[in-house]
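What you see is the complex with one protein chain gone and the rest in place.
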Amino acid sequence: MTIHLSIIVFLPLAAGLIGAALPRGYARWAMLAGTVAVLAYAVVLLADFDSSARGLQYVTDDEWIPELGIRYQLGVDGLNLFMVVLTALAWVPCTLVAAFRERERLFFFWLALAETAVLGVFMAQDLALFIVFFDLMLVPFYFLIGGWGTGDRVRATTMFVIYTLVGSLLMLAAAIALGVLATPEGGEISFSLAVLEQRSVPEGTQQWIVLLFALAFFVKAPLFPLHGWVPATYRSTSIPVLALLSAVLSKAGVYGFLRIVLPVMPEGSQHWQELFIIVAVFSILYGSILAFSQDNIRMVVAYSSIAQLGFITLGIFALEDKGAQGAVFQMLNHGLVVVPLFLIIGVIAARAHGSQSLEQLGGMAFRAPVLAALFLIVSFATLAMPGSANFIGEILVLFGTFEDKFVYGLVASIGVILASVYMIRLFQRTMHNRVGPKVESREIDGLSFAAIAPVVAVIVALGIYPSFVVERTERSTVQSIEAAKALSGNDPEISVIK
Amino acid sequence: MDIVWFLVLSAFIFVIGATGVLTRRNPLVVLLCLELMLNAGNLALVAFSRMHGNEGGQVFALIVMVIAACEVVIGLGIIVAMYRNRLPIDVDEMSELRG
Partner (left out) sequence: MTATSYGWLVLAFPLAGMLVVSLSWRVLPGRLAGWIASAAILGSFVSAILALIDMQDLPAEERHLVDSAWTYAATADFNADVSILIDPLSVFMCLVVSGVSFLIHVYSVAYMTGDHGHARFFAYLNYFVFSMLLLVLAANFVLLIVGWAFVGAASYLLISFWYRRSTATHAGIKAFVMNVIGDVGLVIAAFLLLDHTGQLDYLGVFERAPEVFSTNDSTIVWACIFILVGAFAKSAQLPLHTWLPDAMEGPTPVSALIHAATMVTAGVYLIARCFPLFDLAPTAADIGAVIGTATLVFAATVALVQTDLKRVIAYSTMSQIGYMVLGVSAAAYGAGLFHLMTHAFFKALLFMGAGSIIGAMAGIQDMDRMGGFRRAMPFTFVTFTIGALALAGFPLTAGWFSKDEILAYTLNRGGGFVVLGIAGYLGAALTAFYAFRMVFRVFSGKAVPEAEELEQGHLAHGEPQNPMTGEVEDTDVGFPGPEHVVAERSWPMKFAMAPLAVLALVAGVVGIPGVTDTLEHFLEPTFESSTYAEDHPSTSSEWVGLAAGAIISIAGIFVAFTFYVRRRGITLDLRDRYRRVHDFLWHKWYFDELYDAVFVRPAATAGSFGRRVIETDVVQGFIVGGATGVVRAGTSFARAIQTGFLRAYALLLFFGAAALLLYFLISSS
């Protein structure tokens, strides 16, 4: 059967529109049906994907704005296959768990639009189309955070939007410059990535263009020091939206590196390699150290995400096949782990009168063994315990880093040790020790279980058979970093110590 | 009659109106002075129309009168709303639209 990517991209939006038109109460079912349909379609895509084929599959290539050289191009290859599946998979439990009485239809409409935008980002093969979807992602999240959050949500959403917008605008300027400057004499301007990869831009120009792209992507990830929007946003956003923000949105940035920056501007990327690796390693350490010093459970996961994204960025900029493979795998793994993590946090908060302070939690496991078991599995996966797919991702990242940047790899390894500290601390302080003052231990409810358990099952399955992902992403990932890798002169024969 | 006298008169009335807008604090008076300015403009328009023998100026003066009427309606409506909400009828006090 032929698979049309446009259907995957716009199906959620259609579901959202239908839900908005239906009477109140039916919106969530429409939305749920839509997300499940998208997931089913994504699974078919996954099953049909040919891991030995070169280049993009299921390409959609239509003219959009010919005067500006912008085409409507969608395509799937090893790089974004699992991002599409992750997005489809993540939206289902979050839709299931979301339960808002006020303005329900509007909420689900924004959620639908968000899914469409994210899918568009991952599948776009034209630079301008990518940016359109990238900025489009911001709109529904602005409303979702600001309209249905708690606490200081206005300030949080303002900071979130401004941070992201500044980055995006810089990226827009850089992208336009790239499109214009890459046009050869007498040639036609084009923003299609395939065309841009063939064209060349002088190295000096590449450097600042790469830097501007990096600014936008580092804000999205987030990495230190552009993570200022994180505390307020993570504290005030509602749980299902936060899960999606942390699991899926954060990947849009690092994905952009692999899809756009490295293949199109290899000289520029290689120039900044050392700086980006330092930012990544520092984020790993900073995120990990702050993660075990937090009292609020959401903030622990927030800082842990900074550290994990640091690992992913490290893998990308190690400019090594194994590192890049590890990074792509971790993009999937981190997303898979964060969704149940936040949903579990929601379940925990519901059993502690809304409290999310570790001081006041504790001992919840004694009447909630299933909840504790799910949380344990997810915690072990987050800290990349060997046996989980996260471990394979991390070991590939570390091995890729060790090849040429051994010392940075050693420092990053400390992050692995710290990860075990903060995750076990989080698990123990909520589930074990004496029962906290506000806790009423109750087993997980059926709805949350239905949302969380399938994702946990996928995590376990991937831990048993990680090769499923690794063999499908290999070809495109290697191709993506090929040019930059050649420039960095990574010679595998050189002995790395003394 | 020389047109100059009409223009001088128009200018006088305009300036009186302008001064009133700039110095008076009661919005009703400001509106009044605004009317003065508008009518001064009308006078100039009609004078020029007579000078050139062109009826365009007179037509334009009629349009200005319509606009003046509309604007007065809105202005008076605002003043009545101010009065009804017990706000001070003072142009300096109504400064909510500051930046």
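Here the chain labels run A and B in written order, and each chain numbers its own residues starting at 1.
Throughout what follows, a residue touches a chain if its C-beta (ideal position, glycine included) is under 8 Å from a C-beta of that chain, and two chains touch if they have at least 3 such contacts.
Note that the structure is a prediction, hence the values are computed from the model and not measured.
Within the whole complex, the absent chain has one touching residue among A:16, A:310 or A:466, and that is A:466. Screening A:80, A:168, A:206 or A:294 for touch with the missing chain picks out A:294. For subunit B, the list of residues touching the undisplayed chain reads 18, 21-23, 30, 91-92, 94-99. Remark: the residues of subunit A touching the chain excluded from display are 159, 225-228, 231, 286, 289-290, 292-294, 320-322, 325, 363, 365-367, 369, 373, 376, 380, 383, 385-387, 391-392, 395-396, 398-399, 402-403, 410, 413, 416-418, 420-421, 424-425, 428, 431-435, 465-467, 470-471, 474, 478, 492, 495-498.
In the analysis below, only the chains that are shown with their structure count from here on.
Annotation: 62 Å between the Cα-based centres of subunit A and subunit B.
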